[in-house]
Every structure is written in C-alpha cells, then in structure tokens.
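Complex shown without one protein chain; remaining protein chains in place.
Lettered A, B, C and D in written order, each chain numbered from 1.
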Amino acid sequence: MSALYEAMPLWVLMTSLVTAVLVFIAGEPWQRLRVVFNVTGAVLKLVLVGIMLRGVHHGHEFAVHLPLLPDLAIVLRADALTMLFATLSAVLWLVTTIYALAYLEHAPNRARFFGFFSLCVTATMGIATAGNLFTFFIFYEMLTLATWPLVVHRGVSRSMTAGRAYLQYTLAGGAVFLLGVVLIYALSGSGDFVAGGHLRHLADDHSGMLILIFVLLVAGLGVKAALVPLHGWLPTAMVAPAPVSALLHAVAVVKAGAFGIVRVVYDVYGVDLVQSLGLGDMLAVAASITIIYGSVRAIQQTDLKRRLAFSTVSQVSYITLGIAVGSPLATIGGLVHLVHQGLMKITLFFCAGGYAETHGIHAIRELDGIGRRMPWTTAMFTLGAFGMIGVPPLAGFITKWHLGLGAVSAGQYWVILVLLASTVLNAVYFLPLLHRVWFRASRQEDNGVGEAPPGLLGPILFTGVASVAAGLFAAFAWSPLGWVELIVEREY
Amino acid sequence: MTEHLPVLAVFLPLLGGVLQFLLGSRGLPVWPLAVAALTVGCVLLLVGAVGSNGSIEHAIGGWDPPLGIRLRADGLAAVMLLLTAVVGAAVSVYALGPHGKASPQATHFWALWLLLWGSLNALFLSADLFNIYVTLELVTLSAIPLVLLAGPGKTVAAALRYLQFALFGSLLYLLGVAITYGLAGSLDLALVGPALADGGLAAGLAAGCLIGGVLVKAAIVPCHVWLPPAHGNAPAAVSAVLSALVVKAAVYLLLRFWTEPLAGLSGTLVAQLLGALGAAAIFYGSIQAFRQERLKLVVAYSTVAQLGYMLLFFPLAVSQAWDGAVYHGLAHGVAKASLFLATGNVIAYVGHDRLRELRGLDRPLALSVFAFGLASVSIMGLPPSGGFVAKWLLLSAAVETGQWWWAVVLIIGGLLAAAYIIRVLRYAFLQAPGPAVDVQGPVPSAVMAWPATLLGLLAILMGFTAAPTLALLGGLPGATS
Amino acid sequence: MSSIPDPFGLAAAALLAVGFYGFVTHRHPLRRLLAINIFGNGVFMTLILVARWMPGGPDPIPHAMVLTGIVIAVSATAFGLALVRRSMTQEDGDRREPDDD
Amino acid sequence: MTLFDSVLALLIAILAWRSVTAPDLYRGIVLFITLGLMLALSWARLDAPDLALAEAAIGAGLLGILLLSTWRVLQRAAPRQGSDEPASYAVRWLAVVGSTVFGGTVAVALYGLQVGSDRAGAEALASLDLAGIDQPVTAVLLNFRSYDTLLEMGVLLMALIGALLIRSPLAYEPWHGDTAVESPLMSVLAKVFTPIVVLVGIFLVWAGAYGPGGAFQGGAVLAGAGVLLLLCRRLYGDADATLLLRGLLVLGVTAFIVIGLLLMPWQGAFLAYPPGLVYVLLVVIEFSLAVSIALSLLLLFTGTHAVRAVRS
Partner (left out) sequence: MNLLLILLPVLPAVMALGALSGLLGPRGTTCAVLVTSALALVLAGVGADGLHLDWLLLGTSLGLDATGRALLAVAALVWGAAAISSRPLFAGEAGPRYSMCFLLTLAANLGVLIAQDVAAFYVSFAVMTYAAYGLVVHDGTDEAVRAGRIYLVLSVAGECLLLSGMFLLAAEAGNATAAEMGAAYAVLTHPELVAGLLLAGFAVKMGILPLHVWLPLAHPAAPVPASAVLSGLIVKGGLLGWLRFLPDGEPALVLPGDVLAMLGLAGAVLAALIGCFQHRAKTVLAYSTVSQMGLLALPVGLLVAGRGEAALLIPVIALFAVHHALAKGALFLAMDHLKGYRPLLAAVTVLPVLALVGAPFTSGLVAKGALKSVMPDALATLVTLSSVTTTLLLLRFLVLAWPRRDSQTVELRRVAVAAWLLLIAAGLVLPWAMADAVHRDYAFQPGVLRDAVWPLLAGMIVAAVAARAIRPWWRFPEGDVVAPVERLLIRVHGALAHVLEDVLRAVPGPPQRLLSRSILSRLLGLREPGIPWVGLQLLALILLLPVLYLLAA
C-alpha cells in the first residue's frame, strides 16, 4: 500500500497516458466511449492530485525512481512546487476537455485530437513531477511532440506554417536545453532538483561555465516560455483550435518553460548562486523586455487570438521576472502568476473560442456589441482582461501586488516601472476592446444566436469565476497564493 | 551445450535457407517461420548465456587460433545478435504479408532472407579477419538479390551500383587483410594487434585498407552513393533489414577493429577524421533526406545520416561514447526497421510514395502511422526513446572529453533529423486539403501493420532498457573501469 | 626471401594501382567489373607473395585465402555480369516502371 | 630466373594497364584473359600451383568465356551502349596520380614486410598429420579453415540465386536456327573432348588430397566441360529445375553443414572430425563440393535455373 502511495506521481502520470492510449485505440468511430475515457481520466487524475495535495500539504514528499543508466534515473517527485503546477494542469485539463468536447463537436479527427491532448497533459504532468533535469528534459521534449499535432490540427496551410514555426523553435530550444543539461551532468554529476540548488560548491572554480550553462538552459526554456526574442512561434501558433490555444498559452507549453526556469533557478542553481553570479539581473532584464515588447506588439494586432497571444508573451514573463528579482515576495508573485495567468488566459482564450464558434468572430473589429448577445461570455472575458491589467480583486492584481512589493524589498525599483508600464500597456490593448464589446453597436445582423452553448459556456464561467476567486480569496490557505506562500516558506 | 550455441545461431538459419531453396515453394510459410522461430530462440539462449557467463568462444574444427577460426560471442556480438533477432523476427512476420503465399518470388525471398540472417549472425560472431571477409561477402551477396526482389526492372541499376561498391570494398578490405597477415602471420582479431601496433607504414596501410573497405560497405559519406537507390527501391521488408542490419554490420566491424586489432595504433588523428566523416554523413544525409520527394528515399538518406552518429565514437573514445555508439546502432536498427515497414504499408496502400501526394493517411493506416511516429521520435533523438539515450551518452562523452564540437554536431544532427521527419509527417498524415488518397490497395493486414508498430514501440521502450542492454554490452573493451 | 626485391611485388602494386584507376575512371559497368577483377588479382598476388616469403615453404593459409577469394570474386562477377546484361539490354524507359513480377 | 620473373612481372603490369585503358571493350576483355593466363603462369612460378590452376580454370577460363559471351549479348542488344565514355580529364589525371601513389605505397609496404616463421602457416604445415590430408592447401581449406570454405559455398549459392532472379540468361532454349549450321568440329569437341575434360576434372578433385588440385579446380574444370557442351549446343538452359538438380546444387554446402552439426556433440566442436573417419569424410565433402561448384558455375554461366540435354 505504501509503495503504491509513494508512487503517486507515477499514477497521476498514468491516468492521462492510459487515457491517451485508450483514446487512440478507440479511434474515430467510438465517440461515446472516448468521451467516457476522457472524462474518467480527467476526473481520476483530479482525485489523485487531490490526494497528493493532501500528502504534500502535510509535509510528505513523494518520489519514484526508475533507473535508466547506471548513473542516471528518471525521478518523479512531488513537492509543493510540483503540486502547484500539477493541480493547475489537472483542473484545467478537466475543464478544457469539457470545452473541447463541445468545441469540436462536429470536427473531424477527434480521436487524434483527444489522444494527443491527453499525451500533452501527460507530458505536462511529467514536467511538474520531474525530479531531476534529465526527467524534466524527457517530458519537455515529449510535450513538444505531443503538442505539434494539436497545433497543426486543422491541417490548412496556415496551421502547417505555424506548426513548422512551433517545431523549429521548440526543437531548437530543446536542443540547446539538452546541451545545458548534459553540461550540468558533466560538471556536477547530478541534475537533481534540490531545494536551494546544489551547484554552490562549483561557483568558485567554474563560474564562467555555470553562467554559460545557465544561459543555455534559460535559452532552451525561454523558447517555450516565449522570452523575447525566442517567442516567434507563439503568435503564429494561435491558428490552432481554441482549446489548444488555451492549453498552449495557459497550461502546458508556456508554463512548462516558465516552470523550468523556476526549477533551474531554485532547485538547480539556487537563488543565492543565481544572484551572486549576476544572472538574476540578466534574467530580470530579459523578462522585462519581454513584458514590454509583448504588450507593444499586442497593441498592434487586429486579430483577437493574436492579440491574446502577444499578451501571453508579455504575461508569462511575470513569472520569470518574479523569480529573477529574487526576494521572497517577488517569488510569491512570480509563482502565483503561474496559476493566475493560467486561469485568466484560459478564460480569455475560451471566450475567444466561444466568439469564433458561436458567431464566427475572429477579428477584433467584429467584436462590436457582442456583449449584448453573449453577456456571460463577455463578462468573463472582461474579468480576464481586467485580471490581465491587474485590476483588483482579480487574480492578476495579487500577482502584481506581490511582484511590486518584492521589487521594493529587493531594492529594485525599476521593476515597478516595468510593472506600471505593463499595466498601462495592458490597459491600452484591453480597455478599447472592452469598450467595443460592451458599448459599440453590433455590426452583425441579429441572427437569433445568442450565448455560446453550455458546453463552452460552462468552462468559461468556471475559469472566469476561478480567476476572480483566486484573487478574492487569496488569503485563504488553500488558495494559489496560500499554496505558493507555503512553497516559498519551505524554499527559504 | 552453451558453447555450441554460436554455431547453431549461424547454421540454423543458414541451413534453413539452403533447404528453403531446395524445397522451393513447398513448405511455405511454415518452414521459414519455424526456422526463424528456432533462430530467435537460439539467439536468445545465446544472449542469455553471454549475459550470465560472459563471452562464449567456439573454435571451429577444434583448431585454436592462429591456425583455426574462432567464433566468439562477447557483449558487442551479443547485442548485435539480439538486434538481428528482434528485427529479423519482426521482418519475418511482416513478410508473411507480401511473401506468405507460395510463389517463386516468395521462395527466393525466404531462402535469401534466412541466408542473410545466418550470414549476419556469422559476421557478428566471427573473430577472424579473413572469415569476416567471407561473411561480408555473404551478407552482400544475399542482400543484393533481395533488393532485386522488388522487380529487376527498377532495381537492376541500383543493384549493380551496390554490387560494384560492395565488391570493390571487399577487395580493399582483403588487401588490408593480406598486409595484416603479412605483418602478423595470423588472422585472429585478438592476435594481430601487437604486430600492427609496431608495423609502421605497412600497418598504417593495412589499417587504412581495412577501414576504407568497411567504410564503403557501411555507406559512410562519400561512399554512400549506392545506398539510397538500393534501400529506396527494395521491397519494404528488405529495406528494413538492409538499413537496420546490413550497413550496421559494417559499422559494427569498424567498432570491432578499432577496439581490437587497431587498438595499438596511434589513431588520434584518424579518429578525428572518422568523426569528421561521421559529421559529414550526419549533415549531408540529413540534408539530402530533407530534399527528397519520395518517402522511401527520405528514410534511406536518413540511414546515411544516422550511421554517422556511430562514427562519433572514434574521436570520443571513452566508455560512454562506446555505450552511446553501440546503443545508437541498436536504437537506429529498431527504429529504422519500423520506419521502413511502415513505409512499406503506405506504399502497399497508396501504390506510390511520392510525398507531396500523400495526405490523410492517419485513418486508414492508423497503426502504421503510429509506428512511423514512434520510430521517428527515436530517429530524431528525442526522449523517451532509444535514440535519445544514445544521444545523451554521446553528448555526455563529448562534454566529458571536452570536444564540444562533436556535441554541436550531435545537436544539429538531431534538429536536421527532425526537419526531414516532420516534413514527412506533415505531408503524409496531417495535411488536410485536397482529396484523400485514391485507394489503390487494400488496407495492410494486421500481419503487416503490427510488426512495424511493435518495433516502433520498442524504439520508444528502448529509452528505458538501456541499463540491462549496456550491462550485456559490457563496456568499452580495454578501458580501465 | 630474395635479396633483390621480388619483381612480382611491383606487379602486385601495379595491378592494384591499375585496378583502382580503372574503377575510378570507367563508367561502363562491364569495364568497371574488369577493373575490380584486376584489383582483386593484385590482392591475390599480394597474398601469394606473402605466402611465398614465409621461410620454410609456401604458406598454405594465404593460398587457401586466394582460392576462396577467387571463387568469391568469380561468383560475384558472374552475378554482376548478369546484372550488366539485364541493365544494358532493357529499355531505358522501363527502369522506372514496376516490373512484370 | 629473376630475368624471366621480371619480364613476367612487367608483362603483367602492361597487360593490366592495356586491359584497363583499351579503347575497345572487346580488346579489354581479351587482354584481361591474357592477363589471367600470365598471372597463372606467375603464380606457378611463385610456388602456388593450386592457385595457378584455379586462376587458369576459373579466373581466366570460365570468367573469360563469361565476359566474352556477355559482350556478345550486349553487342547484339545495343551496339552503341558498349562504347565507353571515359571520365573527365581532371578525374583521370587525379586518378593516375592517386593510383600511382597508392601502388607505390603498397609496394613500399610490401617490401617492408618482415615475414618471420612464427606464423599460422607454419603451424598449419606442422599440424598436417592431424588434418588427415597431406596437401597443405586442401588441408587448410577443408579442415583448418573449413569454416571459410563452407561459407564460401554459401556465397556461390547466393550469387547463383541472384543471377537467377535477374532472368537475363545467356543460354536459354535450344538455339534454334543456328543448329543447321553446326560445324563438325563442334560435334567432335562435344563427343571427344568433353569426356576427357570431365575425367580431368574428377582427377583434379581426387588429386586435391595429395597434390595440386581440389574441389574448386576440379569443379571449375567440370563446369568448363558443361560450358563446352553448351557452346556445342548439346546442352541448353531451362527455366524449371528439378528437385534433384537443386539437390545437387546445395549438396556441397548441405553435406558440409550436416556432417559438421551431426558430429558436433561428439567432437565438441563444429566441423571437427573423428581421427579415424577424417579422410573418408573429407573425400565425401570434397566430391559433394565439387559437384555443387561445377553445377553452380555452369548455371551462373547460363543464368538459368537448370540445364538440359538436347534430345536429338
């Protein structure tokens, strides 16, 4: 029993892997069966994650070792940080599955879609539970591969181009990352994630090498985390179906990159080492540039999803910024944004998908007056947008609040300017949009179609409300913020 | 009993093949399958024995070297035998599809295939320079007729080119053997080393001829020109064997020679040259693969590229590189066989393999596409797969020895592989617009689909079986561990 | 071993060189097969010389090797010739088309 | 001696060069055959009469006829394809330089060899009495390194299968039309000469145990007899092989393997023979080899599955 319990991360991984396999086996004709598999898998995972969450909360750390080579093992582990990401993924998997079922109700190739979708979640879970760099890399690449079919799912030439861009960036990034990982193993003999890092003893003799490796690792991870100038794939990848975009932007891909950076900074290098090598500032500057650049580019976009995509570019770097600043409060801000950005961005993309699916709206100028027809969707969109701007009491505010406080306590006042600039820029690209949806007259004929179908609306409402709740009840112990505070407490 | 296993591993399939030729189409497909099963069983026993007892030797005719010839099953031979058995089993099952019914062609196929299997086993087990020459010829001369099975009309030019290179390569190799014998007075791999070590120019020339001859057989750039037409036009099952095993056998010989007879020579520069050839193979093969318009040619050029990785062992020459190179050979063998079998199913179904005209194959050919995808992962060296473990080991070795340029080669090679593989997947399986394939052939039966799939799965699984396999391999010969 | 260099050594080298030259320069498959065989003869000559230079009589092992080599070379060449015949007699056009069998 | 040898060596070099550079394919082939004969002569001079025999019979004789016949087929099918377009000027010069350097290197290496007496060959000579056969080369072929010989039979078989697969026969069907102009010489050749050649072949096989000769040479001569009959149109190639014919084709290799495998449990090693039976076994093997070799070479020549006698 205890061995089974100890191997919890493995089971969590398996729920979606088995789902993927079953979905593939069931294939196109067995639609009902597939749905059952999907939903069962997602619910089961949620339950298991819940059990794990309880365990970790009580201070237990799960770990599974699968030796691979004499000095190399696949390690699946669950610490508090893992659970942050894992819970987010598990919850959003279920939600996105429901959404996707409705979204793709009449689309072809659904078996393929859901199969890879589940694989994608498996990879994400793997990333969350990876206990060393090697394991992390394995799932990181698996994620790349599993996501590609989703990006090109439509099969039209635009998707193909996007898919190619996606692969070129991510595979190149993966390659660079791999080089970094190999160097770490060669240098220190271990890539285990140890709270506080394990490279400190090398700082004196190998500082140059450590910096190089850090750059390699972050460049590799930065591709997925969409750090400028490695973000090129992300805006093009928005041609994918809405659930995929949601997944890419909110949960799986960009988060994997950001999560990786967190792991590298905290559990491989350790904050002290990163700061003493001067890497924190470098990372913070890169993140800041990304934040500003992404926002500026978002302003220029005329396509809704594209604008959201650039918004992601900008927002994900909050996470990086938070950990780069390096004070506990900023860390809290960065880590909690992992969840918050996920909730908010998934809401936004769900809404965009709802608009597209219900009214065929893609361009921003077509959104005029949609708020009257789809009040609930638009309300949730509004919440998401305000969250992005950082308006309280939404989740985004909690992030910004802690980031700002962290920056002040670390004495890095310029970060506040970045935050403010980002706020303003976010307002510049979201507020006119909101004005449009609520206050402009609709251009379309009223065709009697109103709100999105329940399968789409349900998830939208869920995530929207969740993003409010995450902000509103932030001080609650089980809120994302509460959990992150637990993590940071254990970390420092 | 154990010491007889190497002999059985060679002569079960060999005799089976000869008798198949004798029997003609009678006994199809029971006889060849029975032989194949026996062979697999025998090889497994042998590998098991090697795993538990260490290497097994068998002096043929009771004559010990230097007079006689020795069969030797050490770790390296064992893993290669295992690879042959795995791929061979899959190919044997697959061949039931195209060659299951009695026909002259089927007779020839099974006879040649069993002979080839036996020849490969003989090659891997041989510990004698001249005997290796004979086995090389055996392998070549059973492989070329197999290529012709696709129909002499379209393969004869390829076969002729293959033959010319193979023949010339063998003779070059034989020249090396001649000079070596002149120097050492012996042909046994283990015994010629010292004489070569202080042989001066003659030893250098001998080594050059041995390596050069084998390079031709291994289709290493620039001597690869015979490979793509041959592998690209042969029947699927044959292409699988050729790419997975036959060229691999030649590279195996390089590894073998380097660690035994040539170990005494000071080969640092040669090692770098071989590494450079490997790198050239990786780049050139990948780029050519990327440019091809036919699916099978893509896969064939991919072989050209992948063989290059194994050559990276030479400049790195540490234990990890050894493990990595050999494991790469194994992983590539399994994955490439899967790719070729899957490709064969595509051709059987569509009737051609022109990339741009393929689309929407993932429904009728779900299993094959799945197999292709899985195997591709290994070819690209992405985790979790055998190819990745191999790449990891090689990378570690490159970093460990401070030869970062080989690490760069490895990384870029992986990306290039991704480029051409993804191009295939994109065209064949995901491209939506345009008409679906005009169905020209039946959907491949389970017998044809599953071997590819199982091999593909194995390619992935090999990401997790490295430890026992490398334990069987037993480390770099002569390395102080 | 004779004190003056054995002239056949030079002959062997010449056969090898000429064989190599022929292999490189010829395009006609038949001529290339010829060149390969000449190269092979050079190798056999080398082996025979090695055998002869052994003190105490000609060394039988290289002889056996040559014999094996000759048979292999001839079989392979015969096979090659069959290929040449086929490739040069069939119409250019049908190389691309699937054959009748 | 050295003068003769030197002239012979020079002649060999020149013949080789001329054969390769001959502007005309036919002349190249003829020069190649001549070269083969000269080689046989030189090898006889180099204490290798077995090899001289083999070269004369197989390398020059059988291969020569095969080359010429192929040339004729090519001429008939597409006369112009026979013409040879040489490689570019640059390639040729580079090749000349390269080959010369290569030849030179080989020569230097060869002359630098220090051939001592602590060799496998010396051991073979010393162990002759254990081999059961007095003739050293045959002993090596059939006993010390019998494994090579066995596998070599496999090569022969595969080459044959390959040639059959191509279906590009040299001699197929009785040559109708031509039969009318059959010259009397042919009949004499067929009737008188062939039995003699066959006898010589059998003798050579038998002699292998004691002196120059052996399964290969004998088999080649027997095949030569077959070729003679083919050329005299007493035999023709046929598409359908009987089981018997195929049995004979694989007889050598099968016998070899089966005997080896059967005795293995007793002898503890593959292809190890009990001392008492060794001679008998070797003779059995040698003859079965000779049969298979002869048939294989003959079928390689015809390029068909079988040969049949012409029924008059």
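Basically, contacts are C-beta pairs under 8 Å (C-beta built on N, C-alpha and C of every residue); 3 or more make two chains touch, one makes a residue touch a chain.
This is a predicted model, so every value here is computed, not measured.
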{"item": "Touch partners, limited to displayed chains, of the chain removed from view", "value": "A, B, C, D"}
{"item": "Of A:L217, A:I398 or A:I487, the residue in touch with the unshown chain", "value": "A:I398"}
{"item": "Chain not shown: contacting residue from D:G98, D:G116, D:G211 or D:G247", "value": "D:G98"}
{"item": "Option touching the unshown chain, where B:V216, B:A230 or B:L255 are the choices", "value": "B:V216"}
{"item": "Among B:V270, B:V326, B:L339 or B:A390, the residue in touch with the chain that has been omitted", "value": "B:V270"}
{"item": "Positions on chain C where the hidden chain makes contact", "value": "20, 23-25, 27, 32"}
{"item": "Chain A residues touching the omitted chain (full complex)", "value": "161, 164-165, 168-169, 172, 228-233, 236, 296-297, 300, 329, 371-372, 375-376, 379, 386, 390-393, 397-398, 400-401, 404-409, 416, 419-420, 423-424, 427, 431, 435, 438-441, 471-477"}
{"item": "Positions on chain D contacted by the hidden chain, ascending", "value": "87-88, 91, 94-95, 98-99, 101-102, 105"}
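One rule holds for everything that comes next: only the chains that are shown with their structure count from here on.
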{"item": "Separation of chain B from chain C, taking each centre as the mean of its C-alpha atoms, in whole Å", "value": "26"}
{"item": "Gap in Å, rounded to a whole number, between the CA centres of chain D and chain A", "value": "73"}
{"item": "Multi-chain contact residues (two or more partners), chain D", "value": "106, 110, 113, 115-116, 119-122, 124, 144-145, 148, 152, 155, 159, 162, 166-168"}
{"item": "Residues of chain B engaged with two or more neighbouring chains", "value": "130, 134, 137, 141, 144, 152, 156, 175, 179, 182, 185, 187"}
{"item": "Touch list for chain B against partner chain A, complex", "value": "362-363, 366, 370, 377, 380, 382-384, 388-389, 391-393, 395-396, 399-400, 407, 411-412, 414-415, 418, 422, 426, 430-433, 463-464, 466-467, 470"}
{"item": "In the complex, chain B residues that touch chain C", "value": "105, 130, 133-134, 137, 141, 144, 150-154, 156-157, 159-160, 163-164, 167-168, 170-171, 174-175, 177-179, 181-182, 185, 187"}
{"item": "Chain D partner contacts - residues on chain B that touch it in the complex", "value": "3-4, 7, 11, 14-15, 18-19, 21-22, 24, 58-63, 65-69, 108, 111-112, 115, 118-119, 122, 130-131, 134-135, 137-138, 141-142, 144-145, 148-149, 152, 156, 175, 179, 182-183, 185-187, 200-202, 205-206"}
